[in-house]
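Some notes on the structure that comes next.
Only one protein chain is missing from this complex, and each of the others stays in its spot.
Labels for the chains are A, B and C, by order of writing; each one numbers its residues from 1.
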Amino acid sequence: MSLDSKAIIAKRIAEELNDGDVVNLGVGIPTLVTSFLGDKQVYLQTENGLLGMGPRPPIDEVDPDIVDAGKSPVTITKGAAFFNSADSFGMIRGGHIDVAILGTLEIDKTGEIANWAVPNQPILGVGGAMDLVAGAKKVIVASLLFSKDGSPKLVDELTYKSSGERKVDLFVSEYAAFTFEKDGIHVIDIYGDLSIEELSKKLNLPLIDKTVQYNA
Amino acid sequence: MSLDSKAIIAKRIAEELNDGDVVNLGVGIPTLVTSFLGDKQVYLQTENGLLGMGPRPPIDEVDPDIVDAGKSPVTITKGAAFFNSADSFGMIRGGHIDVAILGTLEIDKTGEIANWAVPNQPILGVGGAMDLVAGAKKVIVASLLFSKDGSPKLVDELTYKSSGERKVDLFVSEYAAFTFEKDGIHVIDIYGDLSIEELSKKLNLPLIDKTVQYNA
Amino acid sequence: MKKLVNIDKIEELVKDGDRILVGGFGATGSPLTILDKIARTNVKDLEIVSNNLGENGQGLHKVFVAGQIKKAVGSFFTINREAVMAWSRGELEIELLPQGTLAEAIRAGGAGIGGFYTKTAVGTELSKGKEIREIDGERYVFEKAIRGNVAVIKAAKADKLGNLTYYATARNFNPMMATAADIVIAEVDEIVDELDPEIIVTPHLYVDYIVQTGYKKERGAYVESR
Partner (left out) sequence: MKKLVNIDKIEELVKDGDRILVGGFGATGSPLTILDKIARTNVKDLEIVSNNLGENGQGLHKVFVAGQIKKAVGSFFTINREAVMAWSRGELEIELLPQGTLAEAIRAGGAGIGGFYTKTAVGTELSKGKEIREIDGERYVFEKAIRGNVAVIKAAKADKLGNLTYYATARNFNPMMATAADIVIAEVDEIVDELDPEIIVTPHLYVDYIVQTGYKKERGAYVESR
């Protein structure tokens, strides 16, 4: 997949963020969001115990005691705070993270996601995925719409294991942005060269066009 | 009651404490224990958020932000630490306080105490009493054996409201020290001019003489 | 500093019938300036969650005297004689919790924990009507989390983002309350440019508004400084 596809997603999600938001970023595409923030100041929380995470340091300034949730070295910004894991997940579960931006393996038509366990493989890691899904004020999924084998990630029913019954608020893919409402899947933005009808056909899912309303 | 009676109790309890113990002291007689520690270093915890409490300061050094659980001004000792109330009661309930020394209104023959609510009066305060009874590694009761009206505080069954089903480890009064065992109330020390038989008669309770065994 | 507001902002933030978490252990760590302001508004039917109802005629005592409190949830009201009398006359509802249960329930409310089992108060009147469960051979009482519409707390220092530190035993219930309400207002002694990331007790994401205290310490007591 081209970097462009990922950049489309990251840029669109950056637009959703507000100045002052506290944001938790999953690995992969979510980490690209910071490149498109412009003047907006957001505060990055990492669940291993830091609010106020800055970018990766130069190699000669790496401190193995300052890492993100993926155990990669990071820096801290002015106004940062350290805390223990129980307090960190209290923050997450307690609804104090404005936005969690997560990758996913699958997402169903109700907005329930599966982002931790691949079927037929040993499932031995969950990390903070389920806590973020359950607890963040707003959950945005950043993901390509199709897997490498071409199968859609947006599906009628999850075939992978659920990350929790809480539905996400927004799914941004390289083709379109979706929300999940009582009457079905809403398309609120479309970017690619596929029409909503074509997307619906490829996904084998009904889609409701809300691009006009949303952008009015 | 004479100060002597209270001093007898405080001195006997001081003997129970070990060098290095973390101790939480209730109001009244328990606070006198610190006068009889000799060379023993104990660390005083106060449930409003301090480990390492020191004596009352001179009046011109009072800081209303440094108080004990009775809201009286105190000082701090070297190695002290401040913490919030949730962490403080985590310490207490979690069994990290070596000894809680508490006053009581009543204590029954099993060692269950009632130290928070007087009958026929509005019961609107419990504070940390029940947490200490439930959580301290060892609970020692420091109390005169008889109320002002002459009625015994050591009774067959509580008439006042229980502070919790956990039994105390030791009750030190001005006449004797008691423990509460399967076979009944043991007298392990006797100080007053009443014999165990006389005490038993006054209390209207069977007492088992263990003074020799305990002091052997 | 964005979060810094004038004390008058309180009028907009506190509403009739609100459940308000109020920091402090007596007057120690109590947001006296905010409480004075609340006592001067017409807001009523408040449910107050606080260890007790003020001390020495300060803080929550003024809100109580102004007749604004309908219910109080806390651990030690014995010293609040007038409140005890109001309770006797049926004018004040009181819910009593062990101090540790109160602290833990507020922490749970802020941390996405719906309820918990505590070993405190098993076999007492304060566990009557509550679920008792045996876990690994020991008996515990179920307690529900507590949250408020508003929390008013007292801190020592705030930095420009609203990170907070506390001073001595004035910390008490304040850090948990900062996590467990929809709107959190912190009264602070001092605003500084920056705080050491290792010593921040309440990270800024918990704090919505900051007001400067109108009190100072003098001869062992809190007195109004203006």
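Note that in this section a contact is a pair of C-beta atoms (placed from the backbone, for glycine too) under 8 Å apart; a residue touches a chain by one contact, two chains touch by 3 or more.
Remember, it's a predicted structure, so these values are computed and weren't measured experimentally.
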| item | value |
| --- | --- |
| Listed residues B:Val62, B:Ala134 or B:Val187, member touching the removed chain | B:Ala134 |
| Which of A:Ala7, A:Val67 or A:Val155 contacts the chain that the document leaves out | A:Val67 |
| Contacting the left-out chain in the complete assembly, out of A:Ser85, A:Ser151 or A:Ser195 | A:Ser85 |
| Where the unshown chain meets chain C, residue by residue | 104, 108, 111-120, 133, 135-136, 138, 140, 144-145, 165-168, 197-199 |
| Residues from chain B at the interface with the omitted partner, ascending | 20, 22, 43, 45, 51-52, 76, 78-83, 89-97, 134-135 |
| Chain not shown, touching residues in chain A | 46-50, 59-60, 62-67, 71, 73, 76, 82-86, 88-90, 92-93, 112, 117, 122-131, 134-135, 161-166 |
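Note that in this section only the chains that are shown with their structure count from here on.
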| item | value |
| --- | --- |
| Touching chain B and also chain C, the following chains | none |
| Chain whose Cα centroid lies at the greatest distance from that of chain B | A |
| Chain pair, most C-beta pairs within the contact cut-off | B-C |
| Chain centroid nearest the full-protein CA centroid | C |
| For chain B paired with chain C, centre-to-centre distance based on mean C-alpha positions, whole Å | 29 |
| Per-residue overlap in chain C, given as positions that touch at least 2 other chains | 107 |
| Set of chain B residues in contact with two or more other chains | none |
